[in-house]
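The other protein chains are all here in position, but one chain of the complex has been omitted.
Order of writing sets the chain letters: A and B. Residues in each chain are counted from 1.
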Amino acid sequence: MEDEVSLTLSPAPGPSARGRGPTTPVIPSYEGRPMSLPLHTRTLAAVGALTLALGLSACSSSPAAGEQQSTATATPEQTESATPLVVYSGRDEGLVAPLIEKFEAASGVDVEVRYGGTTELAAQLLEEGDRTPAHVFLSQDAGALGALADAGLFVTLPGSITSAVAPQYTSTDGTWVGVTGRARVVAYDSQQLTADEVPTDLAELTDPRWRSQVAIAPTNASFQTFVTALRETAGEQAAQAWLEGLVANDVQVFEKNGAILEAVDAGTVQLGLINHYYWAGHEQDPTTLRAQLAFGAPGTVDALVNVTGAGILAGGTQHPAATELLAYLVGDEAQTYFVEETHEYPLVEGVGSPAHVPPLAELGGPDLDLARLASLEQTVALLTQVGLV
Amino acid sequence: MRQPWGPGTARAPGALLAVAAGVVALAAVPVVHLLLRTAGGGVDRTLGVLLRPRTAEMTLASLSVAALVGAGSLVLGTATAWAVTRWRLPLPRLWPVLAALPLAMPSYVLAFAWRAVDPAVAGMAPLVVVLVLACSPLVTLPTAAALRHADPGPAEAARTLGAGRLRVALTVELPAVAPAALAGALLAALYALSDFGAPATLRQPTLTWGVRAAYEGGLDRHLASVLSVVLVACGAVLVVAERLVRRRAGRRARWQVRAAEPVTVHPLTRAAAVTGLLVVTAVPVVLPVAVLVHRATLARTRSLDVPRVLEGVVATLGLGVTAAVVVTILAYPVAAVAARDARPRGRHLESAAYLSQAVPGIVVGLSLVSFSLTVLPGLYQSSAVLVLAYVVLFLPRAVGATRAALARVPEGPEQVARSLGHGPWRTWAGVTARHAAPGVAAGALLVAITVSKELPATLMLRPTGVETLATSLWGHTANAAYGAAAPYALALVLVAVLPAWALTVATARKEGVR
Partner (left out) sequence: MSLQVRALTAGYWRGPDVLRGVDLDVGADELVTVLGASGSGKSTLLRVLAGLHPVRSGRVVVAGHDLTHAPPERRGIGLVPQDGALFGHLTVAQNVAYALPRVRGRAAARRHPRVRELLDLVGLADLTDRLPHELSGGQVQRVALARALAPRPRLVALDEPFSALDAALRQELRAHVRRALREAGTPAVLITHDQDEALSVSDRVAVLRDGVVVQSGAPQDVYRAPADTATAVFLGGAVLVPAHASGGTVCTPVGTFACTADGPVVVVLRHEQLEAAPDAHGEGRVVDVEYFGHDCLVHVRVPQGPALVCRRAAPLAPGTPVTVTVRGPVHVLPA
């Protein structure tokens, strides 16, 4: 009876302090995180630690192009202290890397290659000036070489190198040497066009008949050199008119020549302006391709034969193996490689000619001094003005 | 080193503030350098570039893509979020997880796969489709979180007032989550504006494409600089807008314990919803992978250079991890100030760090090439500059994740620890760090993965001889060598896409999207 527990069971004491009721329901679900990490976070942490270990090991070793192959065939002459030869290559990695590897194997020199667009690398070299880390510049075309030579970025090459190549395919002042030749061609869709329908004079490409059916790569050095040649032979006005005509005709812009060839082969466009070796060196037998080549009329600028080349940079440090590399490139082994693997025209005698295309002597390029192709900057300005870049 | 201050004080110590300000200044370097360079080119030249028709064309294209992708993502993302949270679907736990999937896939891989199937695909329409598919999770995830945690009270009240389900959805429920959805849409627009890989693959000239074209195909870097400035200006507008809208979304957010029950819908609607969800979430990832595997198996053995692929993987991971560690460490002071400092300067600092989102990768790359050459020639073409680029690009993300993690650290245990006699360092190590660690680690991992997928800045800044998976893939794509490119794309999917997806899901789970 005197048990207090059951009795004074009054609710919240006093009228002024009555129950407040439930608090406002704003309770985020993440409060009160437990002190130990939840399971999936532990898994994440483990994965993170693993990748960290992997990454740090990757950072400590610096991968270089061609190195993984050369370790297998390392020659005893390979010295530990040799700095690598740095090459800026405007030529595609797929085309040039195997050759570089061969050079590395043969000479024992460590080569690091930076791949990029020819014009891009030329611009970079111009900007880098004396501070450039590069030793050798491999160019896809003569225009960039000329521009750099005019800017005084190259050293004069020894006569043994420059004389290995026919004089019309190399520099006149010995600052750079031509390595291979390439013809400007028109790839056409053989399913939609016959060989006769393909215009031989590229001025016809501004005709409404070819609206949206022409493909070019205006950021690519080969096309830019072609435009330079056009400016030199036909004059500034004509070149500008032609480019404007192309733009008005809804010309299709691609980044690379290989992509243009694929597009023609797929029938996306009917005509594409590329270099011959993309077709000649195709994985499939080129004669079975849907895309076929039409060469320009001999003697006209449409049959321009451009050259790839190399030069040794004057700025920065000089590398003893630079000359060796250039000599190798104009040597028989490299030239044979170019003929057989990349299907370009060799510039030295007695190495043969690529299959499926007319030999170099028959192409009949215009009578044009390659040195005049050095006005690359104006060409780019023109392309910018016209709106293709 | 940074000095953690005691809990309860609302002002950051001077040292921490100075370090945070230094980090933000570092992130501002590319933009500042870019502006100086552009100004140095002369007013006439700059105006000449700005006023030429091609620039206007490309600007219009960029803005159109951004607007269309923003709008498209808004519609698609909101619809997806609605179906996932409000309708009763089979396998309910699967859909929020799948919704995050497309975000992990790089847009250029998606575009590349499409082009591998149909080489003729090009132009604005396919670009918008690709980007909408890739970016709509940016709308879906926050909208779904907002829907799931929205107060069901107003919707119920509206129904008692005579409104049917459709009217309630349109007039009450959607407006409530509109700020979250809108913030996501603005972010999607920003991504679309800054994207380089997809427009270049699909050959649609935009400002990012223009910058690259000017850099690659021209000797005049000034053109590229001016275009970059235009790009950054557009991006800045979007970033500021997104920040304002997101702040409004945060203000309106009220997290409820009781969530709205999913509604059973007509079986036809359900089937349509499931199909639609699969198309939007799984197809953008599964289909490209299938196409890539197909191409990779078709390619001749000569193209499949496994050591090179592995090399790429190692380089990619190495850069990713290094960047993640550096970015996270640098982000911590900024995040700490933003999370704890009661005065507005904490927010201002975070906003300043956030603004670097307006600078696309390609512009950062361009700017840092020139910067490292002129100002830091010793570091030219080294990984350090590349890591710096990643810092600039991903600092906002790391700051956001770290700040969120720090904000969630309850102050109670910290204060108790201090009252028990633990010094500031010990409190930091024992309480703050332990609570914040999962969130910070998740943010760091996400940075690592996003760095692995980064393309334009890496293309421009990578040291000679270093190729990441993204740059190798890019090189082969430009040659239209799909067979050769496929292994790199697949490796990229394995290295970056799957972990990114797993992480986004884990993070979303933490945020409460079930």
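Methods note: contacts are C-beta pairs under 8 Å (C-beta built on N, C-alpha and C of every residue); 3 or more make two chains touch, one makes a residue touch a chain.
Given the structure is predicted, the values throughout are model-derived calculations rather than measurements.
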| item | value |
| --- | --- |
| Omitted-chain contact residue, chosen from B:Val49, B:Ala158 or B:Val440 | B:Ala158 |
| Candidate in contact with the missing chain, chosen from B:Ala21, B:Leu50 or B:Ala176 | B:Ala176 |
| Chain B residues touching the omitted chain (full complex) | 151, 153-154, 156-164, 171-172, 175-176, 178, 252 |
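Keep in mind that, in the parts below, only the chains that are shown with their structure count from here on.
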| item | value |
| --- | --- |
| Length of the line joining the C-alpha centres of chain A and chain B, rounded to whole Å | 28 |
| Complex interface listing, chain B residues touching chain A | 52-54, 57, 119-120, 122, 200, 203, 205, 213-221, 223, 254-258, 300, 307-308, 311, 314-315, 317-322, 325, 369-370, 373, 377, 380-381, 383, 408, 410, 434-435, 437-438, 441-442, 444-445, 448, 463-467, 475, 478-481, 484, 499, 503, 506, 510, 512 |
| Complex contact set, residues of chain A against chain B | 25-33, 35, 37-38, 40-41, 44-45, 47-48, 51-52, 54-59, 62-65, 68, 86, 92-94, 112-117, 119-120, 122-124, 126-128, 131, 133, 147, 218-220, 224, 252-256, 258-259, 261-263, 266-268, 283, 376-377, 380-381, 383-385, 387, 389 |
